[in-house]
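First, the structure itself, so that you have it in front of you.
Here we show just some of the chains, and they stay where they sit in the whole.
Chain nomenclature is as follows: A and B, assigned in order of appearance, with residue numbering initiated at 1 for each chain independently.
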Amino acid sequence: MIITLKKDSGEKQIDNLVRWVKSLGLDVNVSRGNNTTILGLIGDTSKVDIDLVNSIEIVEQVRRIQEPYKAANRKFHPDDTVINVGGHLIGGDNFQLIAGPCSVESEEQIIAVARAVKAAGATVLRGGAFKPRTSPYAFQGLRDTGIHLLLEAKKATGMPIITEIMSIRHLDLFEDVDIIQVGARNMQNFELLRELGRLKKPIFLKRGLANTVEEWLMSAEYIMSEGNGQVILCERGIRTFEPYTRNTLDLSAVPLVKEKTHLPIFVDPSHASGLSRLVSPLSLAAVGAGADGLIIEVHNDPEHALCDGAQSLRPEQFAALAEKIRVMLPLVGKKDIK
Amino acid sequence: MIITLKKDSGEKQIDNLVRWVKSLGLDVNVSRGNNTTILGLIGDTSKVDIDLVNSIEIVEQVRRIQEPYKAANRKFHPDDTVINVGGHLIGGDNFQLIAGPCSVESEEQIIAVARAVKAAGATVLRGGAFKPRTSPYAFQGLRDTGIHLLLEAKKATGMPIITEIMSIRHLDLFEDVDIIQVGARNMQNFELLRELGRLKKPIFLKRGLANTVEEWLMSAEYIMSEGNGQVILCERGIRTFEPYTRNTLDLSAVPLVKEKTHLPIFVDPSHASGLSRLVSPLSLAAVGAGADGLIIEVHNDPEHALCDGAQSLRPEQFAALAEKIRVMLPLVGKKDIK
């Protein structure tokens, strides 16, 4: 951490600051220039409150040199985290396809889609039961019924399932869910993250619409700091000024995140653009960028989907896409999906 | 709602779509051009699922003409909402100053600050008990103890209090809190909003860092649609590319929001920039823009604040600012603070 002091800082104030920093167990390197005095803090600064330092009157600027995340940091944990979900490995040189409908609608629908995506190569089944919707008047998902139907589909096909949690209060319902998804809008719902950190279950943490990679890794750190190291990150588009697409898929984040952390990273090409005709090109793009997997919306009858149908592929489109992905995998150092 | 169809849409598909729209109780105006056919939907389209329409194969584009919010919409409720908080009126031609420390730290601290800001003209006391922090290693607030201390300060000074809720689970603790704040990160925590909509207590709804004005009003609508019409909006800065300030205070949102909705709108100049030296100019700017009030961080000893001290004013700075604000109020059609 580098602290730049204001030009006219008094000696006594500087001394006080240096003494305080040392009291935190850190070393300080003071370098005095003509216009600025700079303090270099040496040691583990991840617990130093940057806002507190900023509040000190003689401080002009504070900058972190070290990343504030530790458990999620590849520097301290160089090996890829590999997570086992019902026998399917996530992370490392493995690649997985998660697929299923935006919303669970009925037993026939979810089982039909599950069978179709499994046949096409998907290894995990997704389906929305609790749906976060901008409007209170829009369909909010089948909620607990949705989860029960997903569990039926799991029984029928043997596929592990993933679905989104929207409130700690619903946690009991997720007992047999294999991966719990935290949606973009809850990425900084810290009370929820902490609670999920106490589970022994993979957490699928979507990036918030306006969150930096660093904040995202800090949210992973919330989960990990409570003891749950099974975090899967998922890039799903960030908010920018471009109106043609719903969000801007940030694929640069994929190789970047793989450098910063050992956690697996997935991409959701369906929600990013909000347009089903972009799903296939963006999926191949994500594989090229080095993603560890994709989560894709597939619907058997997109014209009657109750929500987000605009971004769903039909099963045959998904199968054609999966075919191309498998051809690409060796190019990016990945083993075949299994 | 205007639906633009693709160039080569078949007659039968168009008929199906028109029939479906009519089945929702809406009228349809079909206008056929050379390159596009356009459907104009007439009636209450606020419950039409725009994503569902988008998913229909012949649809090129869907655009809302009417705002999707109703209870919060000034078109249907032209008169300003005025909320009574312990005898102080919020909204209309009233102006209120909410002030207090970022975090509640001790009984002496909160009571001392409360007395100081009350003397300077503040009418409501703020103070953080549950603190959302990006890092799991940063100070998270005194939590329930913080709320008890706020209640002590309320007793000692007679000021109504406002503090932030982070989880539905803590709701019981908020029984004697006068205004419940929903932080920017929870603006789309829909399960929480719904629950707060069942209370009979003012909700202070901060705008999310990456949320549009429309989404913000839709979140107000979540609360209002459950029966609680006492919603106070608060602009606190949005996320942009500019790194010098923590967020970019969107003051254009103030006159805009007053046009779109009848709800009161406050501005938080402390959190937007993250720099205490910008608080006074941005406060005067907010008054000029037409805000119904300000929420300002004030600390008796900013250099030792446990969090966010960087953005806090000292009591004497706050008093000088309040003085200037009172001079400005008649210029913007507001009565004196009381």
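One rule holds in what follows: a contact is a pair of C-beta atoms (placed from the backbone, for glycine too) under 8 Å apart; a residue touches a chain by one contact, two chains touch by 3 or more.
None of the values given here were measured: they were computed from a predicted structure.
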Checklist outcome for this item: Full complex stoichiometry, one sequence, with 2 displayed, works out to 4
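Methods note: only the chains that are shown with their structure count from here on.
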Item to check | Distance between chain centroids, defined by C-alpha means - subunit A, subunit B (Å) | outcome: 27
Checklist entry - Quick one: in the complex, what on subunit B touches subunit A? => result 46-47, 49, 51-52, 54-57, 68, 132-140, 166-169, 185-186, 188-192, 194, 208-210, 215, 218, 221-222, 225, 239, 274, 276, 302-303, 305-312
